[in-house]
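With one protein chain held back, the other chains of the complex are shown just where they sit.
Labels for the chains are A and B, by order of writing; each one numbers its residues from 1.
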Amino acid sequence: MRVSRLNVNGDTFEVAAPEHWTLLEVLRYRMGLIGSKQGCDKGDCGACTVLMDGKPVLSCLTLAALAEGVEVTTIEGLLPAQISAGGAGTDPVQEAFHRCGALQCGFCQPGMILSARALLNENPTPSRQEIRNALAGNLCRCTGYTQIVQAIELAIAEATGGEPENPSWSPGENPWKISHTSPEDLEKAEPT
Amino acid sequence: MAARDNHGTDAPWKEGFQVVGRAHPKIDGLAKATGQAIYTDDIQLPGMLHVKMLRSPHPHARIIEIDVHQALELEGVHAVLTGADLPKKYGVIPWTPDENALATEKVRFTGDEVCAIAAIDEDTANAALKLLEVKYEQLHAFLDPFDALERSEPQIHDEIRGKEVRGNVSKNVKLEFGDVEAGLEAADAVVDDNYFFHGTTHTAIEPHCAVAQYSPHGVLTVWSSTQITHYVQRALAHVLEIPEAKIRVIQPCLGGAFGGKSDPFALEFVVAKLAMITGRPVKCLWTREEVFYAHRGRHPMHLHYRTGARKDGRLTAVDAKILIDGGSYSSFGLITTYYSGQLLTGPYDFPAYRFDSTRVFTNKPPCGPKRGHGSVQPRFAFEVQLDQIAEKLGIDPIELRRKNFQGEHTETVNGQRITSNGFLRCLDEVERASSWKERRVKLPRGRGLGVAGSMYISGTNYAVYPNAMPQAGVQLQLDRSGLVTVFTGGNDIGQGSNSVARIIVAEELGLDPEDVRVVAADTDLCPVDLGAYSSRVTFMVGNALIDACRKVRKQIVQAVAEDWGVPTARVWMGLGEVFDLEDRERTLSTREAFHLTEERFDTLGATGSYNTPELGGDYRGGTIGASPAYSFTAHVVEVDVDEETGRITVENCWIAHDCGRALNPMLVAGQMEGSAYMGIAEALLESHDVNRFGLHAGPSLLDYRIPTSVDTPELHALIVESLDPEGPYGAKEAGEGPLHPSVPAISNAVFDACGIRLKQLPFTPGAVLTALRAKTGEPAPVRA
Partner (left out) sequence: MLRLPKFQVAAPDSVAEAVALLEQHGEDALVIAGGTDLVPNMKHELFTPELVVSLANIRKLRGIKQAEEGGLTIGAMSTLSDVAASEQVRDGAPALAQAASLVAGPQLRQMGTLGGNVMLDTRCQWYNQTYFWRDALGFCLKKDGTLCHVVAGGNKCVAAASNDTAPALMTLAATLVFEGTGGQREIPIHELFLADGIYNKKVRGEILTAVRIPALAPGHRGAYGKLRERGSIDFPLFGVAARLDVAADETVAYASLAAVALQARPVLLKRSAESLLGLRPGTRDFERGVDEAAELAYRQCRPLDNVPGDSDWRHEMVPVYVRRTLLAALEGSGPVHHV
């Protein structure tokens, strides 16, 4: 058992855990910060991504005992940080993911959102390729990444006052062009 | 109203749709985005024990002896289970119960569960696993389905449900409709070819997990990452031999499923039994490796097709023979075997069709239903074959598909009823968006466009266990606060079914969507829904919700009309208010209207349900594959082939999908993109293999390579609506259909790019180079 002083989401905690536990285990099962997910437990999927001093790292490969002296940010830390910085509600990245439908099962998303947050902190106006590159360690099985990329582009556009390449997703609007079947369609079909 | 009533495709209120048809963020989106959503492994209960499982190191062996003594003696170990503790066999299909939670006499694949240990923590359980001693007698392992077909000894299963198994054949289905031989004879061109679809797996990012608690009154609660709460409850009752009424199954937030969580799994029985034995809460979280063993993924299929066509492109007959590699257990295999033939009969019309599908057992992780269950593989073969016909006849591949379109409101050759059908519009859309006509001929060598189409079910009228009760039930509670709570057994597996429920109720009762909450997938609280499979939830739960809403709506309108002294036709509900249509000044908040109604009638609430109409062909198996509606899809894929490396890059994928009506286009687009992504991944990267030792070739997310953001092309969702007469407001499915065409469309695009036909999956760069060489006659490089 080892008592580690961990700085997580702005607070410092003394946490006792077996010495061979990873940061992910301590966050989830000792501190109750279950927002960090586990999809493989060996560095292959990115679900456990947290920020250390602002950089995305994998908590499943980080020993908790070695996570002292750095600032750890988990997904639970974004909302309070946003509020204490005087912002209204959720972090704009979280909000954009929500608005763009980027969250399907949501399991990859805490990690994904933290990777996106870290990217935008470093580079507020990344290109689409830079966005894709920054997310390339976070596997998502649901979305095909399209709405995730759109969400980040929306967050960028809103922060910079630009226009997202995709129409913006205000609730109640429908930016998709939907086509309808029509009687003419059926006339084209040869009689069977 | 009754379970089979149709509600029409119109908006419930005269002013048109208020909520439906627009983008609405998901009901649980912010909870997920902020990390607050609770998944199964997020549940921690006081005094909880942790389970680890011992698995078979052999692909096929008889268990001679299990010695658990040493393990039991280890400090911190509370209980050890073996097959003898859970002897009852189960299976998701009641006709084929061939699984035991823990192996009883035999193990049938490397990774099959043998023992389970509950201890104070996972480390202790792991340490105890190493103290277990199991003696096996190894048996011949069937790794090749042809071997399993030819050799009947040793049998992987001797008998299932008292019926002898014929050799290692899990299921055989032979059906013929029309005169196939005559059709082929009448054809001007016949293409006769073989195809292979490899195994792939779901790879939801959340590994399977289950938690159980047993109360002093004998009530068992199981939280599980399942997509079939109701079936899990039934299976638990059957295996544990306790009444269903004593079992509560809850599906917490689910981290993806894709069909991979639609069987009852060993861990659910094991945690339940251990909770009962120890009196303590018990959790089992499978490692990623164990999830690969649980599998239930795409069946590898060896497919042989003969298709005939006349000069004008019209198909005359299709003849299919399919060998299906089922892995070690039945799972949904009975259905898979039917689906492999039954679901091919649209969107094209052909007068004669025959299929002969055989599923065999092999000593590999069991296959089951993966997104597009049973029909992605034949669709691949057939759509490539259609391109071969187009090539032979010199017809544009899109044109060929148009010519054979089956039409709306028709019946397929195998007797399935087709209602709405937007396939032609799908073809138009992908043709237009990809600039097919202008670009296809002009693309440089190495670049190509390919098309494919498909059809998929939107729910099935085959309930997994035969019964005449509704397939979907819901309940509404209208609170005095103005809040409406929906109770539905439907499983939200990330596809957004709870969000769909919110939208429908908000539309029906004129509410702000925020005023609708959804409680789902808890067998104590929610009316039965059969689960999230066969793309049935939106269609069936959606209809059940409309049914329930209309009951309360009638009461509300009547109460308000009486209060205002106006005819009911003048009362209109929308966006949180109730209006007088002729006197817009007169309004009530929904909350006030609820009060009025409660005063006038009683506590407010309603149930609603849905059942499919009688469907299907009049022959054995004719109801399998019968759906109240079918969705249709067309893809055009643009590829770039590097002829030096053999690597195929998908540059663009245009996905046009007829979803009936897009209740929430944002979710529909998300399903379409996610489906296409998954299909492309199967075609190019993924392969669920067992190696020559009978061992999973790489049970990790490093070796089973699902695409990252830089491996995924630009996906363009083109939504098509056909307004199905029986779907909720005309909606059909969107979660599975759009996967199908991506695989054959890539093959067809590669042909366009460089003239090679890829008929064996996956399309590895090595296979592409081999095919290119075969075409030019260039010899393979000699390995010095």
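Here, a contact is a pair of C-beta atoms (placed from the backbone, for glycine too) under 8 Å apart; a residue touches a chain by one contact, two chains touch by 3 or more.
Since the structure is predicted, the reported quantities are computational estimates derived from the model, not experimental observations.
Undergrad: As a test of the contact rule: which chains in view would the missing one touch?
TA: Its contacts among the visible chains are A, B.
Undergrad: Just name the one of B:G259, B:P281 or B:G646 that touches the chain not displayed here.
TA: Considering all chains, including the one not shown, the answer is B:G646.
Undergrad: Given that one chain is not shown, which residue among B:P347, B:P707 or B:P738 touches it?
TA: Of the candidates B:P347, B:P707 or B:P738, B:P707 is in touch with the missing chain.
Undergrad: Would you mind spotting which of A:T74, A:S115, A:T146 or A:S179 touches the chain that isn't drawn?
TA: A:S115
Undergrad: By the contact criterion defined above, which parts of chain A meet the unshown chain? Give residue numbers in ascending order.
TA: 2, 18-22, 25, 38, 40-44, 46, 49, 55-58, 60-63, 65-66, 69, 115, 133-137
Undergrad: Take the complete complex as the reference. Which residues in chain B touch the chain that isn't displayed?
TA: Within chain B, the residues touching the omitted chain are 55, 57-58, 110, 122-123, 126, 285, 287-289, 642, 644-647, 649, 685, 693, 695-700, 702-703, 705, 707-711, 764-766, 769, 781, 783-784.
One rule holds for everything that comes next: only the chains that are shown with their structure count from here on.
Undergrad: Please give the residue numbers of chain A that touch chain B in the complex, ascending.
TA: 18, 28-29, 32-45, 47, 74-76, 78-79, 90, 94-95, 97-101, 103-110, 113, 131-133, 135-149, 169-182, 185-186, 188-190, 192
Undergrad: List the residues on chain B that touch chain A in their complex, please.
TA: 21-26, 28-39, 41-42, 44, 123, 202-207, 253-258, 287-288, 314, 349, 402-403, 405-408, 410, 420-422, 424-425, 428-429, 493-496, 658, 662, 665-670, 673-678, 700-702, 706, 708-710, 712, 714-715, 717-723
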